[in-house]
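Every protein chain except one is present and positioned as in the full complex.
Right, subunit A next:
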Amino acid sequence: MLMSIRADHSTVQKTPDSVKGRAELALNNEFLRRAVKFTTERLKSGKLAAAEEHGNWEEWRERGRQIRLHTIAHLDYYLEQFVNNARAHGVHVHFASDAKEAVQLTMRIAKEKQAKSAVKSKSMVSEELHINHALEEEGIEAIETDLGEYIIQLAHETPSHIIIPAIHKNRHQIAELLSKEAGEDLPPDTAVLAGFVRKKLREKFLEADIGMTGCNFAIAETGSMVLFENEGNGRMVSTVPKTQITFMGMERIIPTLDDLEVMATLLPRSATGQRLTVYMSVLSGPRRAADADGPEEMHIIILDNGRSLQLGDTHFQELLNCIRCGACLNACPVYRHIGGHAYGGVYSGPIGAVLTPALNKNMAEWDDIASASSLCGACYEACPVKIPLHDMLVYLRHRKVEAGRGEQAEKMGMQGFRFIMSDAKRLKMIAKLGRWVQKPFVRDGKITTQIGPLKGWNAYRHLPSLPSETFREQWKQLEQELHASGRPTVHEEIRARMEKLVAARNQSDHMHAGDMARSSDLQAASRLKAAEGERRDER
């Protein structure tokens, strides 16, 4: 360490109240311009090549699935190991059975810290909690810091895509929103808009009392939490504010950092086509005594909120394997057609169609989504941990029919399904364009215009009602339509799976309704029903 250099920053010391007060933040365009000029500019096209195919992808998917299956099967053990190791690093770990408890815990911490503002990095879990609302009620400013989330927040909307939340907004709409915030007219130029957000949010990071993050993975062996991101705001919120609060779904665990290599291979490739996200941060506790940055206090709130309902459920336990990559959304022709907002819940696309009713302990309200999904199997093919989403979608409908509820809804759903499938040829073309979200989809017009027929369906009161049909008859129709829509290989696979389901259904057909709970297939349905009752009582 050279003392003569140390003297340098003593000359800067002027007004030491907050880091923000100390840092003179400039947009620094001149430096940026010259720095770019100094080197060859290879980002002119504004596009980066997606990673080339990773060899033996199937083997990696299977490995990913095995790691997730193993962890979930021993979730209590790994969660406890994680908690003990995180505590050893000085993390304050908390448990919340539902969203309400998680919010209460957060608010207790925020009040104790006398927080005025909280900066957040994108997290679906915090969407589940509606934490912004709770913070704002206490007069604490909650700032979304992902570029897309920030835009969505300014527009007072909810995200339409797990990975690209503002996919439904175009440049001009964004410029309009940001101009309001800036108090001056900003041109609809991506670089200018991003530059404005960089400066604006940097001020927010530096003055915020609390940083809030989600958690992609938690490592049992080391007590670490892992964040994957591209912008750097996840690092900001987990480095700059004094207090960090992390919301973690209780299923986020993997056993070791060794296993992280598998997740780090599957997640970015499936989410955005990258070899690895720009930042992968392995965070183990608050800053050490000797460190000069990092949070002084770190809280991790472990959330159940309906997740444990899927444990022990033979048909839906695999939902807990989900690594929230969004690949099934990009692969789904229905999602591409209607966009995320139509799904109504926090999670959209095929995963949302299954997860939302599962988390909400209530499938009746959401089944139109399950019905609308095209059952083409593209979601399963895209899923890096091989979750049989289409089986689940079919089963969800099956369960509802079995439970003898929502007959009308089912018919409406069928109409919706036909509506989508009548477009199948066109959608198939879109599906072929690839796994990653690409410009054509955004500009497709379907997503940006948010026609949202799913919501509309409920209003189509004048539709002729279908003759009463059994599930098997309905399936035959679906089968025919699927066949007509192409994808022959997938079709065969689905049929095999469906035959199994139908066989299970045939067995239960012979049962008296009162015996339904004894059928393992139907236990979950009655549990759901009971849970639904509970939920109503809560209200």
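Note that in this section contacts are C-beta pairs under 8 Å (C-beta built on N, C-alpha and C of every residue); 3 or more make two chains touch, one makes a residue touch a chain; residues count from 1.
In this text, contacts and distances are computed from a predicted model.
Novice: Pick from "Spermidine/putrescine transport system permease protein", "Cytochrome aa3 subunit 2", "Fe-S cluster assembly ATPase SufC" or "L-lactate dehydrogenase complex protein LldG" the UniProt protein name of the chain that isn't shown here.
Specialist: The UniProt record for the chain left out of view names it "L-lactate dehydrogenase complex protein LldG".
Novice: Which of A:235, A:252, A:315 or A:386 touches the chain that is not shown?
Specialist: Of the candidates A:235, A:252, A:315 or A:386, A:235 is in touch with the missing chain.
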